[in-house]
Each structure stands twice: as C-alpha cells, then as structure tokens.
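Moving on, here comes subunit A:
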Amino acid sequence: MSEQRTEVLDVSHLEGGYGPIQVLHGFDFHVAEGEVVVILGANGAGKTTTLRAVSGMIQRTGTIKLRGEDISKATPPEIVRKGVAHVPQGRGTLPELSVEDNLRVGAYIRHDDEVDDDMDQWFDVYPVLRERRNQRAGSLSGGEQQMLAVARALMSRPSLLLLDEPSLGLAPIIVQDLFDRFSHINKDTGTTMLIVEQNAQLALGIADRGYVLESGHIQIEGPADDLIHDDAIRKAYLGV
Partner candidate 1 sequence: MATAPRFQFTEGTTQYRTYKLIGYGILLLLILIVAFAYSDTGSITLFDNDYKISITRVTKAISFIIAILGLQVVAGFTGQLSLGQGFFFGVGAYLSAWLVADHNWPWLLTLVVIIPTCFIFGMAFGIPALRIKGLYLALVTLGLAAILPSLILLDKLEPYTAGAAGKQTDSDLVPPGWLPLDGIVDALHKIPLVGQYFGDGDGLSSREEQRVWTFFIMTIVAVVCFKMVGNLIKSRPGRAIRAVRDNETSAAVNGIGLAYHKTMSFGVASALGGVGGMVYVAELGIASPGDFTQLLSILFIVGLVVGGVGTLSGAVVGGLVIAFVPDWASSTQNFPGVPERWLQGPTGGLILGIMLIVLTFVLPGGIVAGVRRLRARFVRVNPARPPLLNADGPTIDPLADSATVDAASVKT
Partner candidate 2 sequence: MELFINRIFDGLSNGATYALIAMALVMIFKATTLINFAQGEFAMFGGFIAYVLATERGVPMWGAVILAMLLSALLAAGIERTLIRPFDPADHLPLVIITLGLFLAINAIAGIVWRFDPRAFPELFPSGNATSIGGANLSWYTIFTVLTVFVVAGGLTLLLNKTKIGLAFRAVSSNLESSELVGIKVGPTLQFGWAIAAAVGTLAVAVFVATPVRQIEPNVMITGLIFAVSAAALGGLDSLGGAIVGGLAIGLVQSIVVPYVGVPSELSLLAAVVVLMLVLLFKPSGLFGTPAVERV
C-alpha cells in the first residue's frame, strides 16, 4: 500500500563515513508519506551514520531525495528548514537550557506566532514537562529528557522525524510508553518517521516497514509484519 503514496525520502547508493573510515557501503531505502519505517541493526552496523547522512551531519555521497529534491549536498540547518527533524542518539537536549528554552529552540526556524500554542500542546501531552518548564533540561531523568527531545524536534513542525535509538538507556516500561506515543503522533499528525533501533520487537510493533542493516549494507527489507515473523530476524534481534 505504501507504493501508492508519495515518497518523502528516497535514498539511493548512500555512502558515507567518518574521515577515512567508510561506514555506509552504498544502499537504497525509501520512506513514504505518513509511514513509520524502522532500520534495525546491531552496534556498528551504520544505523546512526545513516541518519546522520540524511540530516547532513557527515560527508556522504549518493542521492538523498526529500520530496524529490536532492539534499545530499545540503547542510544540517538547511535540511531542518526543509522539514526534517532529527532526535540524535543520547537525546541531544541542551542541558544548560530550561525545558521551555529547549522547546523554543526547537521552533528556531519558525517565524509564526503559534509557537506558544504548540508548546502548550506538548505540555498537555507531557504534563511533567510543564511542571518543570523552568528547570534545566539536564536535571530531568532519562525518560523525561527523551520526551523533551522528541517534543523539541516536533516543535519545528517537521514532515519527517528521524529518531536515533530512542530506547537507549531507558527502563522498559518507559520505552513502551514512548513507542506508543510515537505511534499516536504518527496517527494524529501524520508525521512520517524513520526510526533506528536495536529493540526490534518494539520498533516493528509500531512500524509499517523495516530494513535490516549489517556492516553498511541493507540485508533484509520488507513490511514490519513480515519481518517480525522472519526467522533470521527473530534469531538475531528478538532472541527467540
């Protein structure tokens, strides 16, 4: 069904890495409008690098098309302005800034007057953030920081949200709640999501489609429901 929708992200021959070390060895993937796509892979497979390549944080080659426009030469600030929000690994909140300022920074590229309304809306979603709006973000717990990071990313009203291992370092119960939230956001706002995860069970649970990345190549791809029943994946990532 996803084939009929417009492609938000269409990546081909993606290569990239850090200095002389090549991590991504040329692969293709795509994300359609309204989809939740997950990229699975072990440590060092190149998941984070893939997201960093999309948002322009590293040198990369190949074509990265965002709604048909090639962004493979664009800088991160330009890509953000084109509607891509990236929640980096380790959450990337601004620890010295207050919760409120973190959200305001999220809306940095916006010039409309609805920023306060959006902020209120996120405070409704995550009441704990409202309680702590004047506290330094660094004083929040890991789960709260992850919520803040997601809310901050969504403050830019992106059409594509990149999430880098949101489950990392969080308690299972919080992770479950977080992924439910992603699912809701996706359904309510229609935000397209590209999630990179190690927790295959959870991620595939909310995803439409998935890719499995190994050593910089895509090994398996398919609808989430198929992947969740794939023997190889079950062995490698689900521990069953």
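Basis for inclusion: all candidates are chains of the complex that A comes from, given by their letters.
One rule holds for everything that comes next: contacts are C-beta pairs under 8 Å (C-beta built on N, C-alpha and C of every residue); 3 or more make two chains touch, one makes a residue touch a chain; residues count from 1.
What you see is a predicted model; the values in this text were computed from it and never measured.
Interface remark: subunit A makes contact in this complex with candidate 2 (options 1 or 2, touch as defined above).
Of all residues in subunit A, only 55, 57, 75-77, 80-81, 85-86, 88, 92-97, 101, 104-106, 108-109, 152-153, 156 touch candidate 2 in the complex they form.
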